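With one protein chain removed, the remaining protein chains of the complex are shown where they sit.
Chains here go by letter, A and B, matching the order in which they are written, and residues are numbered from 1 within each.
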Amino acid sequence: MARADVVVVGAGLAGLSAAVGLAEAGARVEVLATGHAATHWAPGGLDVAAVPGTETPAAGLRLLAARPQHPYALLASHVAPALAWLRGVVAGSGLVYVGDLDAPIRPVPTSVGRTRPAAILPEGQAAALAPWAPDERLLICGPLGFKDFWPEAVAAGLRRPEAWPGTAGPARVDAVTFEPPGFRGTRNHNALDLARAFDDASWREAALVAIARAVSAAGPGPGRVALPACLGLADHPAVLEAARATLPLEPFEVPLVPPSLPGLRLYRALREALRRAGGRLQIGEAVQRVDVEAGRVVRVAVPAAARQHLVATGALVLATGGIAGGGLLATMDGRLEETVLGLPVEAPDADAWLAQDPLDPQGHPLEAAGVRTDGQLRPVDPTGASGGAALYENVHVVGSLLAGQRYLRERCGDGVALASGHLAAELLGSGRATGRQSLAEARR
Amino acid sequence: MIPSLVDVLVIGGGATGAGILRDLSRRGLRCLLVDKSDMGTGTSGRYHGLLHSGGRYVSKDPIAARECIDENRVLRRIAPHCIEDTGGLFVATRDDPADYVEAFPEASAACGVPCEEVPLDELFRREPALDRSIWRAYRVPDASLEPWQLIEANLADARAHGSQAVPYQRVVGMTRNGAQITSVELHDERSGSLSRVAARMVVSAAGAWAGRVAALAGVELAMSPGKGTMLVYNQRMTDTVVNRCHRPGDGDIMVPVHLVAILGTTEIRVDDPDRYGISREEVMALIAEGSKLFPDLPRMRLLRAYAGVRPLYQLEPPADPGDVRGISRAHVVIDHEQRDGVRNLVSIVGGKLTTYRLMAEQTADAVAAKLGVSVRCTTAEDALPGADDRHYYWLGHRLAEHEHQGGGDAELICECEIVTRDGLERFLDEHWPCSLDDVRRGTRLGMGPCQGGFCTFRAVGAMARRGTRDGDAPGRGADDRSPPESGAADDAAEEATLAAFVEERYKGIRPIVWGRQLQELWLTTGIYAGVLGVGAPRSAPQALVSGVNASRVEPTPGGRDGQG
Partner (left out) sequence: MTIDALVRAASEEGRGQPRLGHPATGEVGFSADECLKCNVCNTVCPVMRVTDRFPGPKYVGPQAQRFRLVTALPPQGKGVPAVPSPDLTVDYCSGCGLCTTACPAEVKIAEMNNRARATLRATQRPRLRDWLLGQTDLLGMLGTPVAPLANWVLRQPLLRRLVELTIGIHHQAPLPVYAGRTFRSIWREERRRHGGARSAEPGPDRAVVFFHGCAANYYEPGVARAAVAVLERNGFEVIVPPQVCCGLPMISNGRYRSARGKARRNVSVLADYARRGYRIVGTSTSCTHTLKAEYREMLDLSDDDATAVAEATWDICEFLLDLHEQGRLDTGFGRLEQELPYHAPCQLRSHGIGLPALDLFELVPGLRAIDYDHDCCGVAGTYGLKVEKYDIAMAVGEPLFRRLRASGASQAACDSETCRWQISAATQLPTRHPVEILAEAYAAGDAEAPGRGGAGAPARA
């Protein structure tokens, strides 16, 4: 049986933030995750809050924090420090984030010719944030024969004034294509193939020349060029720098459907940080059983060939995600189950789960489902049956599993994940979580 | 586009209508077929996919059983490319009455349905997912039949014989001069324009909607539409059609159709063929019954639920108005001259997809007789277009073809169903302009586990390159930029297609949102709203949405759904 001070279940932004924070504080951390998920699907920005009627993440944060049912009611003050901390952590891998809580929320182009609101983006996407000058044009540039980015369709969508709510869009939107060197026209490549090609210095050079040529052919004048988010993986900073140096217009990346390169980069940066801090990460380990003694989780079991692998632990951070991440599972008879501990879940009645329109801007009522916690992120019974007492003394719930957030409507998922992960690390790292359980004690 | 005068106007683009069009065209008549929606979007596109051997009717309705086996043989001959020769099984579960089971072979023989007993060890070897308490099994020549291709082939043959078929033309009025319908008014559902066509004969093959068509001619025709709900499983747990060996009931048939397996069906009377829902209870009841055949069903992933409305017609009023199972599946050709004094209107009601050709033949015979045409029917002898190699299709053909052509590396637009970029472009070349939904039926795009989550925007991307803006030439490369101002209207239309498509897929998912399918919905919704900014909230949320709504083409109620 292996031993850890803290077992973190889930390797998304929330889980990895908690794990890195704890490992930095000297805890022996073991991250167990069923597989990769949220980070590989996400567009890689840090959405803290984009609530209609607000201009900045900070304003949205204040608005949401004022709702007692929202996770921000507890977490609001942790967002800024967590954000600052994360910037430092990922900077170690060359990943730079632009924008902050007081930055204006701006519409940035998406890969189907719409926009989405954003304020804090990785450097590679950040050039999309600046307001459009009256004479500025936007060039949509994609590789020929790439199924996840259709420049003509993107340009057509972005020409519509409705695509730029509350602001002026570019003066003109045009589409161009370039031929990626050595890629056959009909290859079934995805963004990752292209990114890996960009990591190769000589390929990168040739591709950037091809892009520059396509951009130049579209005519002179000020503007910016949107490229699908595939500018390198391991060497992304170098690719970005080369792109800026080579292209006649300021480039920015537009995130694509999974696998998402900006998300992968964030995952890699966090994984490296965890490794540097001495934490462990095991992917492919779905927790099968949790042993509880006297209200405390003492052990988790993960499947191993022929038997279970046991990890004794002093605390558990539950970062398994919501419905999309697999932390919540809907049953046939219309209940939601929390998949690791079977925690009680706060959810609307099955009849009221979904909106009539699949893409309803108000989102689905079911989005808000999740686990309720006390002030230390420990699970409680949402019906008040436990009198608000923690169901487990040493379990802390972080990220999308927390009840009360509407991540699609409020765009608050990254902020909640980061702040809750950071808070969990702080609570456990300083031994404040249980009042008596310190790391040293847990380690015994 | 709409001719002003034809010999025969056929109303309804299901299999029967298409069959009638083909039949009459081959007898030398110039015909027009119209449908209020696209072809095959009514009951034909919403059935379980079974080519009956007749086994299901041997004890209840021997005439129907005989018709089925005859037509089964005909279709295998004339439309093998629309058929997967799965074979069929009638199996006896613990719940099935022994006397019915024991009498089954004899009843089959009496109807001419080939039936042989399958030893149980052989049964479980071939179909290991079947419940082990099954105690008897018979093999019959059931098969799985693809409706859209079948309809398409019938229409193609009709076109080759000088007739026309035009979708999205709703019949909104008929002008009668005494006993004669002098003209029929059509509303173009897409452009909104009206046109008028005169026909020597009008044939209503509108199925469950036949009552409404008849009403336009001032004739009363009381249909008893029966809703049948079906569940689509993500993968096949059987390669053979499996029926319960008992009197037909709910949830007692599983049909492997292409990559999925379809569990059918319920039978609930509905008042309006355009308005019905599928309840979770109905779904659960189906699964519970189906589990008697395949005990793992509760753990298998459903892709969607859909329902079709059977065009049932009662000659006599029923004893129990709710009992639709009791109504005969037999078809009836109604000559409204004798019945209602309308000289040039014939309706065909009742029936089932397996006998569509026979129904068409009998209808065409009636029409031909009335028009004094003596050319006899040839639809049972001559193969349909596309049946050239006389081979059935098989489950792996699409993947095998893909591997053969691209070594698996050709660009995939729809990964679940293997629709390549070339395949999509080819379809668009042939059918442009068309809707995403046409693309779905023509290529199966969006019918897999993600229900279009990953491929829809790709297809829209490919369609955006097509030039409604600058002629029909597909645009490629750097220099086919269109002027910014001309595209806006078409972009809005694309947006509407996208929204309608996503919405329609969603409708089928809603009754079965649990487990992975809810997770999948969440993932795709997250991608659409979070990454792609479709339907995402924003500072001015109404802007985008009103943009969609303003130009939305309302999906024809009850259309668009189907097996995938």
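Convention: a residue touches a chain if its C-beta (ideal position, glycine included) is under 8 Å from a C-beta of that chain, and two chains touch if they have at least 3 such contacts.
Since the structure is predicted, the reported quantities are computational estimates derived from the model, not experimental observations.
The chain not shown here is touched by just one of B:Q180, B:Q235, B:S279 or B:T378, and that residue is B:Q235. Note on the undisplayed chain: of the listed residues A:R62, A:R172, A:R196 or A:R213, the one touching it is A:R196.
When the missing chain is restored to the complex, the residue among B:P3, B:G87, B:G218 or B:P248 that touches it is B:G87. In the full complex, chain A touches the omitted chain through residues 1-3, 34-37, 40-41, 184, 187-188, 190, 192, 196, 257-259, 264, 275, 280, 282-286, 302-307, 309, 325-326, 331-333. Contact between chain B and the absent chain runs through residues 80, 84-87, 125-132, 234-239, 259-260, 284, 287-288, 291-292, 295-296, 298-301, 389-392, 394-400, 403, 407-409, 412, 415-416, 418, 448-450, 453-454, 515-516, 519-520, 523.
Methods note: only the chains that are shown with their structure count from here on.
Between chain A and chain B the centroid-to-centroid distance comes to 41 Å (mean Cα coordinates, whole Å).
Across the interface of their complex, chain B is touched by residues 41-43, 50, 52-55, 105, 107, 110-117, 144-145, 147-150, 152-153, 155-157, 159-160, 162-163, 165-166, 172-178, 186-189, 214, 217-218, 255-258, 260, 322-324, 326, 329-334, 350, 353-354, 357-364, 407-411 of chain A. Chain contact summary for the complex, chain B toward chain A: residues 280, 284, 287, 298, 406, 408-413, 420-422, 454, 457-458, 460-462, 464-465, 475, 477-478, 480-482, 484, 487-488, 490-492, 494-495, 499, 502-503, 505-506, 510, 513-515, 518-519, 521-523, 525-541, 543-547.
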